[in-house]
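One structure is given here, and the rest of the page talks about it.
Removed: one protein chain of the complex. Kept in place: all other protein chains.
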Amino acid sequence: MAKYIVKRVGLALITLLIIVFLLFVMVRIMPGNPFPSERMSAEQIANKRIEMGLDKPVLVQFRDYMVKLLQGDFGKGTSLYYGAPIKTVLSTCVQNSFRIGGLAILIGTAVGLLLGITAALNRGRFLDGFCTVFSIVGVCVPSYVFLIFLQYYFSYKIPYFPYFFDANRFLFSSILPALSLSLFTMSTVARFTRNEMVEVMDSDYVRLAESKGIYGPRLIRRHVLRNALIPIVTVLAPLIVDLLTGALVVEKIYGINGIGKLMVDAISGEGVDYNYVLALGILYSALYIGIMLAVDLLYGILDPRIRVAAKGDA
Amino acid sequence: MNEKAILELKDLDVSFRTNAGVIHAIRGVNLDLQKGETVAIVGESGSGKSVTMKAVTGLLDENATVNRGQIHYRLAENGKEEIVDLLKLPKKELRRRINGRHIAMVFQDPMTSLDPTMPVGKQIMESMLLYGGRSREEAKARALELMNLVGISDAEHRMKYYPHQFSGGMRQRVVIAIALSGDPDILICDEPTTALDVTIQAKILELIKDIQKRMGLSVIYITHDLGVVAKVADYVNVMYAGKIVEVGNVNEIFYDPRHPYTWGLLTAMPDMDTDDDRLYSIPGSPPNLLHEPKGDAFAPRNAFALAIDEKAEPPLFKISDTHYAATWLLHPDAPKIEMPPELQARLERERKEAAKYLA
Partner (left out) sequence: MDEVKLTTTSYVPEPGDFSFLSQQDMNVDRNFASMGYWKGVLIHFFRNKRAVTGLVIVLVITLLAIFGPLVSSYGYKEIVSAVNDAGKKVTAGSIPPQIPGLFGGRNVKPQFADRTFLFGTDTVGRDLWTRTWYGARVSLIIAFVTIIIDMIIGMSYGLISGYFGGMTDNIMQRIVEIANSVPRLVIVSVLAIFMPKGMGLVIVALLLTEWIGMSKIARAEMLKNKEKEYVLASRTLGARSFSIIFGQILPNTIGPIITQVMFSIPTAIFTEAFLSFVGVGIVLPQCSIGSLIEDGFNNITTLPYQILPPIIVLALLMLGFNFVGDGLREALAPKLEDM
């Protein structure tokens, strides 16, 4: 098992390194200058380039960047939040995004599982149909649309919730965005759980369990849920990444100072802020790869087919 | 109910609701099983043989409806004997009292019939712990015993294995051990060897036969393989389009078949000694039971079909005390038809062959 984990982690790290390198090169080979240069003379530009280390070969620049990066230094923005270290800005944004995203994951997974299980146990009846319709709507309507409506009715028409995010009233002002964000996860989890359970309930091994006298909650717990829930880990992973990294539009609409909004600011302003794009790109990729890795390992622990194979591997 | 019978199906009739309409899968099936006997149900896929047995074990899918019929089972419990109609028992009670403990099942595909997330030992012990009144140690001891019985060596160690660590044949042995874990009186084997390699098939059949003898089980085989039937069965039921079209003991079916469908099945069996280089197959395919067949369901594929076959369904005609067949050819007014000459020659050959071995 240890060998399996080491192998997985190693592969993930190599992938991440390649991506960081590619991102870095792309951002550096950009035409033009990564700073507002319209009013600068040629000499000033040249000086600025030397100051930023842009005159060195790309590989050397990459090495320097990596050394700083490993110390947690992302450098400074070129136009956005001029002068503030990216690290400081990023940490606030990450906190906000993660909290709201975490809340959304919690709500979405819990309610989604509940809905999916209820639907599967009532296959073909009203609750099943309700769950299907609910999950279709949840998947088809973007989360920001929900937020727009929630905001319009519960913050504007009936001013109960704050209209914009307020870090001082964190929990209260996270309810609307977290709720709207959770709907997609909820629907996906509900639909997947339902289908997965129905499939398992029709499987030969559940038949065999029934034919030896297992029934009711015991059958569901020991044979159905265990087999149906393992694959759910895989659909959850990309959903978690999406939610943690802040849903751009939701953050924009609700004025949340999160990584999503930061990304939007970095690319949609007048000039694109190269360093922020790079920092956020690395952050996003690292999160994505990290969570996928976690799921991989978790899957290995949960599913004996992989667990035992991995043991044999070692 | 017959005194020796342990299981008796009376006029069982089952249909399924589907998006395309109602499929009338079982159209009045009668069947007896005597204690210690082996009965085979033979037929093409879709003839309803599996559905019949699913009705017995209460494993019918949710879209199935039992229109009529009874399944009488002689339930021996706490030293008392009573006859229960399995179709009338609530599902919960069926699972608690009958499944596993009295009627157990071996499924077709051992690759899919074991829970992939549970060690096999646990799967064997599960129902023992639930119903057997055994302690964990006793259950474990019994599971080891069963694993040895079905021919899994190093059982102590392999109990902790997961299904995917076993080969197909080994898995089927585990499935059999699970089926035996509740000390059943009836073992239903749904194509137990179809998914296995030919070399393993014989071993598994031997195993079931051996266990049957030792534990005094009654066995029902569901199969399309007449080779299997010849090896194991005492009685044979030939099923076609949701009905039993011919029933008899194994000699009657193999040496004196009367229904043209049985003729077809026997002719279609590959035979080493034949001079004919063509492999026979019954023309056409089984009827689509979405549309109720009119008259004899086999008529469209029957070279000997009579005009009456299109008008009325044939009743079962008695040939001997144990042998019946549902074809109008047995009606006193019907033209006398002999079985096809190829088949006749073949049966003759086989009979001689058999005599040689006996001598």
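Should a chain be cited, it is by its letter among A and B, assigned in written order, with residues numbered from 1 in that chain.
Going forward, a contact is a pair of C-beta atoms (placed from the backbone, for glycine too) under 8 Å apart; a residue touches a chain by one contact, two chains touch by 3 or more.
Model, not experiment: these values are computed from the prediction.
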**Fill in**
Among the displayed chains, the hidden one touches A, B
**Asked** So which of A:5, A:148 or A:175 would be touching the chain we can't see?
**Response** A:148
**Item:** Selected residue (touches chain absent from view) among A:131, A:176 or A:277
**Value:** A:277
**Request:** With the full complex in mind, choose from B:5, B:177 or B:299 the residue touching the hidden chain.
**Result:** B:299
**Message:** Contact with the hidden chain only, please: which subunit A residues?
**Reply:** 15-16, 18-19, 23, 26-27, 30, 136-137, 139-142, 144-145, 148, 152, 156, 241, 245, 248-249, 252-253, 263-264, 266-268, 272, 274, 277, 280-281, 284-285, 288-289, 292
**Where the unshown chain meets subunit B, residue by residue** = 18-20, 61, 63, 283-288, 299-319, 324, 328, 330-335
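We take it that only the chains that are shown with their structure count from here on.
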**Prompt:** What part of subunit B is in contact with subunit A in the complex they form?
**Reply:** 57-59, 61-62, 91-92, 95-96, 98-101, 104-105, 107-109, 112-119, 126-127, 130-131, 162, 164-165, 175, 178-179, 181-182
**Item:** Complex contact set, residues of subunit A against subunit B
**Value:** 123-124, 202-216, 218, 222-223, 226-227, 230, 303-305, 308
